[in-house]
Each structure stands twice: as C-alpha cells, then as structure tokens.
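All protein chains but one are shown in place.
Naming follows writing order (A, B, C, D and E), and every chain is counted from residue 1.
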Amino acid sequence: MIFLTRKAEFSAAHFYWIDSWSQEENERVFGKCANRNGHGHNYTVEVTVGGEVDPVNGFVVDLKELKDILDREVVSVYDHRHLNYEVPEFRTAIPTTENIAIAIWNRLEGKIPKAHLHRVRLYETHDLFADYYGELDGE
Amino acid sequence: MIFLTRKAEFSAAHFYWIDSWSQEENERVFGKCANRNGHGHNYTVEVTVGGEVDPVNGFVVDLKELKDILDREVVSVYDHRHLNYEVPEFRTAIPTTENIAIAIWNRLEGKIPKAHLHRVRLYETHDLFADYYGELDGE
Amino acid sequence: MIFLTRKAEFSAAHFYWIDSWSQEENERVFGKCANRNGHGHNYTVEVTVGGEVDPVNGFVVDLKELKDILDREVVSVYDHRHLNYEVPEFRTAIPTTENIAIAIWNRLEGKIPKAHLHRVRLYETHDLFADYYGELDGE
Amino acid sequence: MIFLTRKAEFSAAHFYWIDSWSQEENERVFGKCANRNGHGHNYTVEVTVGGEVDPVNGFVVDLKELKDILDREVVSVYDHRHLNYEVPEFRTAIPTTENIAIAIWNRLEGKIPKAHLHRVRLYETHDLFADYYGELDGE
Amino acid sequence: MIFLTRKAEFSAAHFYWIDSWSQEENERVFGKCANRNGHGHNYTVEVTVGGEVDPVNGFVVDLKELKDILDREVVSVYDHRHLNYEVPEFRTAIPTTENIAIAIWNRLEGKIPKAHLHRVRLYETHDLFADYYGELDGE
Partner (left out) sequence: MIFLTRKAEFSAAHFYWIDSWSQEENERVFGKCANRNGHGHNYTVEVTVGGEVDPVNGFVVDLKELKDILDREVVSVYDHRHLNYEVPEFRTAIPTTENIAIAIWNRLEGKIPKAHLHRVRLYETHDLFADYYGELDGE
C-alpha cells in the first residue's frame, strides 16, 4: 500500500451568511466573512489516493487520469467561480474550509480507477487547511 | 541607502468587465475573469521603502509604524472586500494586478515618515505579480 | 469527522545543555546547540483539531476562538522569549523540537471547546519538525 | 510516542520506459516521461521516525546521526545521478515517485538506532508526492 | 511604467562537460555535475516585462498571450528534455544556470507584443538563481 498526492489550485469567491439570522448575528459569528459582496482565495487542494503499486508500470494510479478527473470534477467547477452563487452544493451548505473539503471528497469518491480516495486536504490560505478522510476512515 | 521590505496579505474578490463592451468582447479579452459574480485571491503585497539607517537605533523606518500605515491604508480597506464594489478606485479602473499595485502605491505615497516609498510588489497568485516604482522612478 | 489545522509563528531563543554534564559532553551530544549564549529560530506551529462539522455554521471549531486560545496559551508565552530562561517547562526539560511540541500539546489540551486536539506539529526550521498526538492517540 | 521528520534534497535524472513495449505503447502510457534521453527533478525526501523522547537529552533520535544515515544511504547514492543507469534498484523497477519512495524506505529500514522508521515521503515536484509506511503499517 | 512577472516551470536533465578537457579537469571544475549520464532539476523561470498600463483594460500585456509565448518558445522546448542532447543552444554552450537564463532571454526577445522584455530569472534550485537583463540593460 502506498499513497500518492496531487495538488491543484483554484481561485474562487465566497462569503458566510445564514438567511435566518440577523445581520448582527451573522457578523458576530462570521466576522468579516459575512460581507455579502464576497471576498476570495487562492485555494489549494491536495488529493491523496492509496493503493498497490502496479508491478509493471510502477504507478499506483495513472497520473494523467488523476489530473483529468480532478480538473473535470473539481477545478473546472470551482475555478473563477463564486462558490455561493454558482456551485450547487453551496446553495445550502456554507462554503467553509471544512465544507469545501467534504464537497470535493463527494465529487471525487468512486471516480478514481484502481486506487481508493484516502484524503482531501483543502488550504484556504497558507495557514489554514481542512483534512477529510470520508465518513468511515479514521486517520 | 538601504531598502526594507514588509509583506502583508489580504483576501478579496474581483472580476474584469468593461460596461461598454458586449458579453462576448469581455469574455474574449478577460476569459474566466469576466464572470461578474466575481472570484477571488489571497493577495500578497510587498512594500519596499528606502532610506538611511538611523545610526542610533539601526532602523531605516519604524517597523511598527510601517505595519500600522500598511494596515490602515491598504489591508483594512481591501481585506475581505469585493474590490469592484467596495473600493473606490476600482469603480472606474479594472482591478488587474497592475492597477492594484498602482493603487496601493497611491495610497501609501507620502505617508511613510523618514523613508521614501521605493516599490510596491503585488502577488495575485504565487506565479503572477506586478512591480510599481511610481511615476518618476526607473528601476 | 473532519480535521482543521491552523498555523502560528513565534520567534524564540534556546540552547541545549545538561548541568550535570561537562562542557565536552554537552558539546559532543548537542554540537553547536550547546552554546549557552543561545541561538534562535522562527518556529511554526500547526495545531490540528478534529470533530464534527456543525450543520448550521459549517465549522468544526470557531476559528477566531482557536486563534485566541493559541495566542493566549502559546504565542504570547513563547514569542520573543528565551525558552530556557523564561518559559517554566524548559527550566527542567531541554527545549528540543520534540519537547516543545509536547509542551504546546500540554498547554492546549482540554482548552478547545467542541473539538478535540488531534496533533501538534512544530517546525524548528523548514527541514525539521516534530509531530505529537498526545499520550494515547496513535497516528 | 513522538514523530520527528527531517528533509533532504537531491537532484537526479530519470525516464520511464519498458523494454518489452513498443515506442508507441511507452509514449501512450508514460507521455513525455518516455523520452529516453532522460529529464530530471529536484527531489525532496522527508523521513519520519517515531519513538519515545529520551528523558535526559530530549531527543527521539540523534539528529546528527539521522542526517548522516540519510546522507550515506540515500543522498550520496541518488544525488547528481541518473536513476535509471546508476542506481541498482532502478535497473528493474521504473523510477516513479512511488517506487523511489519505496526504495528509500528499503535503504533506511533497520538502520536507524532507537527510533523506528515511520514514513518516507518523496516529492518529485512541489505538487506531486508519494508516502510509504512500509509493508505492515497502515497510516 | 509597470513591470509584470509570470512564472513557469519545466523539468529537464543536464550535465557540465568540456570535450577538450580531461575527465580529471572536468571533475575538478564541475564536480558532481560532470557526470555524463546527466542529473536534473525542476527549473522555475520568471519572465518580467515592462510597459505602460493600457488605460482601457488595465493590462501591461495580455496574460494569456504571454503564457502562450512562454509555453511555445521555452517550456515546450525545454520541458522533459535533456538540455545537452535535445536543445540546440546547449550543443555548444554548457547549460549552466547563467547560460540557460541568457538562452531563454534570446528565445523571448522581440516576441512579446506591446511590452518589452525586462528580466529573465531562472531558478535551478530554490537556493540558486540567475538574472539576465539583456545586453544593454543595467539593473
């Protein structure tokens, strides 16, 4: 068993807001992130897959294929988008670092041939990131 | 003469759009950046000041003062904001990397005691940045 | 279950020395670190907490609260300090990368509401770091 | 139990090629990596060891000793080498990121006094890395 | 006048060798780089262009066009190549960091519309880089 990790980047806008709360309540909990004009980040996602190394070609996963899946399922949907307005899963869930990591997991799970998805790490800034291992996996 | 550089970061949303152009023209020139919902970045600004080292305290500029000026004049105005909607200079100028660098220069010029402003470098992503030295300074 | 990691930085001085050893023995084991004038580092600490994402606000932990705890319990005590002389736990324990990671864990454990402390990672330089998961946690 | 990680770097050339395949098949699977003139990378290896902190000196492992082992067993063998032509294990195995991580594990296992080898992480570029925990260790 | 910088990366193999010198002389001057099997690097190139900001679109240069030129003239020629064997300018000149920076300048000069080429910076590793400003430009 070996783990391979590929990084990708996307730039997106978001804000944090709960409709059923007052402006004051939203600002108290979410601070500057409650600004409904939105702000944004250069997000970095690290996708880790695990599996056996193919004894012939030395790969646990076809890197080109992994990159294509990541581009198609995540980057093309999130990059240069306003997450709250344009990405379906964030119409109901707030696009926090945690929720984006989970959403990326859900978009990738079951789509990677031969290897299994082990972890999604999402950096919002260089000093804040979330790790998600799926529903059953402990670390 | 010595130069001192301080970095600061802010997260903001923006988009590129010219009202007098058609949707097609905007998309042809600005690509994905023409999405008017906005997207965003973790911007990094490097402010370089030049001057003589004070022979008593060894400083070219008071670092605490430089940080306060940078926070007050730039970071507090740009951070967690939508540049197109909330920052006055980008109601008319498109918030490109180049224009943001120039705008930061204009916000800081003449406000730094003892040292002169030498350069503003603005990173939009880790692989794209603009340098501005003011109107008269060559490099 | 999801994990959230926040980084913080502090600059501190330290040295390695055991009083009951001779100068030669200290230098043999600790090399240049045995210089009792001290040297120093820009330390980076990564604090990882684990828990369930709150279905309402999308957070595993209140980030502002986590930052305040980290500042109060760790950064304000260690930053711009000489670890051997000014931080109580290093009057007896040598402030190695390993021992600082454990000390930070002990300072934070039980103080984070809702989430549990999962890991403390401490970088002494960019190419050396220690990870501590507490006494009972395997990785 | 605590984990300590040390990074090291080496620059090497490699290519991907299977003799029993045609040129077309090699290029289809390995893309630009099938160029038999070779290309190269600045590899970064992170070696993580686990163990108990020595209550006297505060170390889980002697850092100087760990660095010497890493230099002798890995860096001096791989640095400024063509992996396919000059490193024995890659005469038969293709030097993929995965296989190099495993090879480094095999070179280090059993050679580190007091601590056990926990993980070898190998970066081929800043956005691609493999993690290996040995044959029996899960993460 | 403003300066815009774009980074790009390529992975390549190279070695240092002068045919008219003996093996000993080559090794004395070039050390481990004289290994004719080649070794390699992840090179990073930063291309800086200077010019006036277009008052309409806010650009000093069309970024998409700059990226295309850089890909076509440099990355597609150098990436995953053995510089000594496959890139014409290094059949005669040794592919040192200095010479690669100059070669990239020569490949780009005169090809960038509207802006002028100001500087080529080439990183061979994170701690070694060369800057070239062309034949007439001082810094």
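To be clear about the criterion, a contact is a pair of C-beta atoms (placed from the backbone, for glycine too) under 8 Å apart; a residue touches a chain by one contact, two chains touch by 3 or more.
Quick caveat, the model's predicted, so the values are computed rather than measured.
Colleague: Sort by label and list the shown chains the missing chain touches.
Modeller: B, C, E
Colleague: Among B:Ala12, B:Val29 or B:Val60, which one is in touch with the chain left out?
Modeller: B:Val60
Colleague: Considering the whole complex rather than only what is displayed, give the residues of subunit C touching the chain that is not shown.
Modeller: Touch with the absent chain occurs at residues 9, 11-14, 32-33, 35, 37-42, 79-82, 85-86, 125-126.
Colleague: Hey, which subunit E residues sit against the chain that's not shown?
Modeller: Interface residues of subunit E facing the absent chain: 16, 18, 29-31, 93-99, 101-102, 126-133, 138-139.
Colleague: Just the residue numbers, please: which parts of subunit B touch the chain that's not shown?
Modeller: Residues of subunit B in touch with the missing chain: 1-8, 48, 53, 56-60, 62-64, 118, 139.
The rule is simple: only the chains that are shown with their structure count from here on.
Colleague: Would you kindly give the rotation angle relating subunit A to subunit D, two copies of one sequence, based on a CA superposition and rounded to a multiple of 5 degrees?
Modeller: The rotation relating subunit A to subunit D comes to 120 degrees.
Colleague: For the two copies subunit D and subunit C, is the contact made of the same residues on each side, with over half of the numbers shared, or of different residues?
Modeller: different
Colleague: Any idea how many Å lie between the Cα centroids of subunit B and subunit E?
Modeller: From the centre of subunit B to the centre of subunit E is 28 Å.
Colleague: Can you list the subunit A residues in contact with two or more other chains?
Modeller: As it turns out, subunit A has residues touching two or more other chains at 126, 139.
Colleague: Who touches whom among the chains?
Modeller: A-B, A-C, A-D, B-E, C-D, D-E
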